[in-house]
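Missing here is one protein chain; the remaining ones are kept as they sit in the complex.
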Amino acid sequence: MNKITPQEFDIIARDQVPLVGYLGITIEHIGDGVATGRAPYRDEFLRPGGTVSGPVMMTLADFVMYAAVLGKIGRVELAVTTNLSINFLRRPSPRDVIAHARLIKVGKRLAVGEVDMFSEGEEDMIAHVAGTYSIPPL
Amino acid sequence: MNKITPQEFDIIARDQVPLVGYLGITIEHIGDGVATGRAPYRDEFLRPGGTVSGPVMMTLADFVMYAAVLGKIGRVELAVTTNLSINFLRRPSPRDVIAHARLIKVGKRLAVGEVDMFSEGEEDMIAHVAGTYSIPPL
Amino acid sequence: MNKITPQEFDIIARDQVPLVGYLGITIEHIGDGVATGRAPYRDEFLRPGGTVSGPVMMTLADFVMYAAVLGKIGRVELAVTTNLSINFLRRPSPRDVIAHARLIKVGKRLAVGEVDMFSEGEEDMIAHVAGTYSIPPL
Partner (left out) sequence: MNKITPQEFDIIARDQVPLVGYLGITIEHIGDGVATGRAPYRDEFLRPGGTVSGPVMMTLADFVMYAAVLGKIGRVELAVTTNLSINFLRRPSPRDVIAHARLIKVGKRLAVGEVDMFSEGEEDMIAHVAGTYSIPPL
């Protein structure tokens, strides 16, 4: 049983993280230690070269990992990223960006996860993220 | 002699990277392998806990490193980030975020740099970034 | 068809990378963009707390990724790591360490991969690595 639904999570997001609202990011699925998010394409995402800019992908990655963490530990909104490392693999097409997060450790103090990112409808991974969230003491 | 000025750089940014415009990020200085940028505080930056959200800092870091790279190699706008790794050190106050980038390698194919980030008027570093830019063949 | 076998690779290793010989690391499998390596347990691996030390795991990870890269591009021995980022997830038992590398991008200039690491006979990942290799021009 997950401790938060995508709907509950999107409400937190829209209320409390305006940047996520500006980018239109939504969480589509939260499962056991996993979550999927989407940044629906808009022209504001572009950077020189006609590809989606890196910060859009970093924002989506951070956010979908946050969803996976809260799915596991509940509404501990003060959980914060301590480290995020991203490898950009291919120039992303001007399309929706899809991100799949998967936690590889959920400890008492730290949760660690990975995010695989794709352009909608394409097969090759466009970016890969490893990240750590710090879980505050109860 | 730097190959681009902060003014020229901000024009590229505003024209071509809408997210940077939305966040109001500006480049204040470009020197020899260094650059300084600022994200002037606005309430849209916040996340739960009343601190500046991580993606705002990642966007600023990526952008100021891009300014340092273009200052060194000229208007090679297709230079792209290949790796960015950020450590969040302290909860940033609801204030302007200042970022100082410094390149530690500028090769033919890759440029590598660091970014130290601070809340305006405070002494302790709030985040540290290491990043790599890929420089396209001429 | 892979461009190098584990046997050929181990000979390169033993001849040319003495540290790998000292640690007794071997490559057990090289497939299409993947490789598996092992560091057979010895007491020299330990660190305070009776667990396997981080550098042993980093050495194994770097090496198994190198095997995956050479399996893909052939005996380009001057391929070098440009970035390696490791998350240590759990204290590894005093046992063999097993590492599975998987390339997520093989471009003309850069190859990027991940490594999942386990203690022999245990299920939980003990460390996760993302790394980038630079491929020299032909």
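By letter and in written order, the chains are A, B and C; residue numbering begins at 1 in each of them.
The criterion applied here is as follows: contacts are C-beta pairs under 8 Å (C-beta built on N, C-alpha and C of every residue); 3 or more make two chains touch, one makes a residue touch a chain.
Since the structure is predicted, the reported quantities are computational estimates derived from the model, not experimental observations.
Within the complete assembly, B:H128 is the residue of B:K3, B:H29 or B:H128 that touches the hidden chain.
Contact with the undisplayed chain is limited, among B:I4, B:V112 or B:I135, to B:V112.
Touch with the hidden chain on the side of subunit A covers residues 82-83, 85, 109-110, 132, 134.
The set of subunit B residues touching the chain not shown comprises 83, 85, 87, 89-90, 104-105, 112, 114, 124-125, 128, 130, 132. Taking the complete complex into account, residues 12, 16-19, 22-23, 43-49, 51, 53-56, 58-59, 62-63, 77-78, 80-88, 91 of subunit C touch the chain not shown.
The definition used in the following text is that only the chains that are shown with their structure count from here on.
Distances from each chain's CA mean to the overall CA mean are smallest for chain A. Computed centre separation for the pair subunit B/subunit C is 33 angstrom, with centres defined by C-alpha atoms. Rounded to whole angstrom, the centroid-to-centroid distance between subunit A and subunit B, based on C-alpha atoms, equals 21 Å. The distance from the centre of subunit A to the centre of subunit C, each centre being the mean of the chain's C-alpha atoms, comes to 28 Å. Residue positions of subunit A touching 2 or more other chains: 83, 85, 87.
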